[in-house]
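Removed from the display is one protein chain of the complex; every other protein chain stays in position.
Letters A and B mark the chains in the order given here, with residues in each chain numbered from 1 onward.
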Amino acid sequence: MATQAAFMPGSKVATETFWGTVWSWLTTVDHKRIGILYGTSAFIFFLVGGIEALIMRVQLARPDNTLVSAERFNELFTMHGTTMIFLAVMPLSAAFFNYMIPLMIGARDVAFPRLNALSYWIFLSGALFLNSSWLFGLAPDGGWFGYANLTTSQFSPRHTIDFWMLGLQILGVSSMLAGFNFLVTIINMRAPGMTLMRMPVFVWMSFVTQFLLVLAFPAITVALILLMFDRFFGTLFYAPAAGADPLLWQHLFWIFGHPEVYILILPAMGIVSEVLPTFARKPLFGAPVVIYSGITIGFFGFGVWSHHMFSVGMGPVADSAFSIATMLIAVPTGVKILNWIGTLWGGSIRFRTPLYFALGFIAMFTMGGLSGVMHASPPVDLQQTDSYFVVAHFHYVLFGGSIFGLFGGIYYWWPKINGKLLDERLGLWHFWLMMIGFNVTFFPQHYLGLIGMPRRIYTYAPDLGWNFWNMISTIGAFLIAVSLLFFIANVWRTMRSGKIAGNDPWDARTLEWAIPSPPPVYNFARVPHVHDRDDFWLEKHGDGHGGAPRPKPTPVTAAEIASIHMPSPSFWPLLLALAMAVMISGLMISMYQVIVGGLLTLYLMYKFAMELHRPAEGHGH
Amino acid sequence: MADQHAVAATHEGGGHATVRTYVNVAIVLAIITAVEVATLYVPGIPNFLLVSSLLVMSAIKFFLVVGFFMHLRYDHPILRALFVGPLIIAIAIIIAVMALFSAFLLLPRPH
Partner (left out) sequence: MADHAAAVHAVHDPNIGNTGLDNRKMGMWAFLGSDCMFFGSLIGTYLAYKGKSLSGPGPHDVFDIPLTSYSAALLLASSLTMVLALANLQQNRVKSAARWLLVTALLGLHFVLNQVYEFTTFVLHHDLKLSTNLFGSSFFVLTGFHGAHVTGGVIWLLILVGLAWRRQLDARDYTKVEIAGLYWHFVDIVWIAIFTVIYLIP
């Protein structure tokens, strides 16, 4: 087919010149390149969100501080939360979905490569749109969960909330498109022999995450649409004066928001489930149970949303029901922690940076989980809600959990992605500084919360007894910042003069380590046949019960490689994402722009769809 | 070659329903819709009976269309799971939201 350029080994598509390179990245549909784009963008936004956090910590270091105004502080915590969740942790996970899922299931690309590119460009346009609000002095200031009716035009007349609402809407489209793509990829593109139970646990956790993405985002899409209609077209969904229930937003938001919590943590759990067996040189303890626990967490994730709302007074029946469901969901989580520890038990452990981060994940996530179980009890929650105790809790699960897990993944898979090993010594500096800095920052916040410091205050009086621990917390935040400098230095050094990794630097277990680092465009010269979850390990070492290593397959011939067809690059995804951004941002500017952008979007969707319809006849194979 | 394959692909998706089945299903759908509307004009029908019979009838219509016109009845279990799973979650959430807003359809509502 003409749309599928035959891949010729050693051939260079016009990437020799600088602009050729830029063009090839703008039009790429290769899941590996898109993964790198996701990862790089996410890391940049992670730094942006981190700087916002540092400014807040400096402001709170001393009582009665005047570094930022109350209004600016509102903007900072809103953008910090929104950025870290939607622009850092989610796309960082998406980077691993993109790069790793096809490699781990033995596929040559995702099910819909162009849709994958479209997801990335929509994500980037949404992220830039959201952050462009800073340039206009209109940064969102309604908190990351933007409770209506604070966000209606009556109380937030400026465009601040518009940036947040429309930006989230754009990002939601991106996440859902990616969700459909990976659902189909995981179900339909697995290599022959890879049954669902032979799938690596990271792929399983990603699989559950995709279900959560496509089922949770519609709820916030609707909540945001209703808000949009309230703000632009005068509907009354969030207007209590007209009889509206102020809880409507909260319910719709948390129907999305709680599954979102698992969207943030499950990929990191998957990464840890890959890192531990590799460095303990043992199969994951009770892998099927880890998988079932992940499914259970995902399923129950839809039935616990109101535990974010105990303080609004839903009545004893609703409180009890959601409280019990929340306590139940701790069970599969505890099972997983047990299985991770069981994996280490009796293993021949090699301490490398990825393992340090995975261990950090287990310890910190367990602590965050324990304070989480406390909130499951409504009377306890009433004491803790909206205090720094809650801030400490969700940073233990999101930073101590997700971010530690994701950094583990970065150290683990960096050699596969870039062909070079990150430096161990700098890696350990990064780990220990981050570990110490993280605990110095957030552990005191438990205490601050319990002695009464509310979250989201921009300053406090000097005689409340909060001064000392706030200063400690700020010092910790700077330790985290320093640890990230070590990471950046590590990346810089590795790029210049890193140790060549080879195919399999960790003596790992899953399919992606069987191919060169970085992998060729077509991933697998020959699609593998899978016989076990740890197929590659068994191929190398046998089953440990006297079974011999499997015979090496015959070498791949040049003819086999020449017959591989990969999808051609396409510039429609980029154009389509731009047109959508024009349409959606038009809501703030002029209806004409919405109409023009909408027609453009429709036209480009048509071109996008037709690109692969009936490629020149007679060129088939 | 490509044509042979295309023909094979069409058979795989076609399922077992015939045009006759489709027409029969459509007739049933039309009848149920007529009965639904007629139920509304039954004098003195108790509210809970009206509501529950309407819900049952629309559920039957729903599953007729999904089962026959979208031939999920004949299709792969994976596709069934992809649709029915989310559908169950969506219905459960609607019911939970209604409970939370004390908006039960079956109860007569105060004016």
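In the analysis below, contacts are C-beta pairs under 8 Å (C-beta built on N, C-alpha and C of every residue); 3 or more make two chains touch, one makes a residue touch a chain.
Keep in mind that this is a model prediction, so the values were computed, not measured.
S.K.: Have a look at A:128, A:225, A:489 or A:600 and name the one touching the chain we're not showing.
M.R.: Of all options in A:128, A:225, A:489 or A:600, contact with the hidden chain holds for A:225.
S.K.: Among A:59, A:78, A:93 or A:181, single out the residue that touches the unshown chain.
M.R.: Touches the omitted chain: A:181.
S.K.: In the full complex, which residues of subunit B touch the absent chain?
M.R.: Residues of subunit B in contact with the hidden chain: 1-3, 5-7, 9-14, 17-19, 22-23, 25-26, 29-30, 33, 36-37, 39-40, 47, 50-51, 54-55, 57-58, 61-62, 65-66, 69-70, 76, 78-79, 82-83, 85-87, 89-91, 93-94, 97-98, 100-101, 103, 105, 109.
S.K.: Need a quick check: the contact residues on subunit A for the chain that isn't drawn.
M.R.: Counting over the whole complex, subunit A touches the hidden chain at residues 4, 111-112, 176, 179-181, 183-184, 187-193, 214-219, 221-223, 225-226, 229, 233-237, 242-245, 248, 252, 255, 527, 565, 567, 602, 606, 613-614.
Keep this in mind: only the chains that are shown with their structure count from here on.
S.K.: Calculate how many whole Å lie between the centre of subunit A and the centre of subunit B, each centre taken as the average of the chain's C-alpha atoms.
M.R.: 36
S.K.: For subunit B, which residues count as touching subunit A in their complex?
M.R.: 1-2, 78, 82, 85-86, 89, 92-93, 96-97, 99-101
S.K.: If we count contacts the way the header does, which residues on subunit A are in touch with subunit B in the complex?
M.R.: Going through subunit A, the ones touching subunit B are 183, 187, 211, 214-215, 219, 245, 247-248, 251, 255, 302-303, 306, 314, 318, 620.
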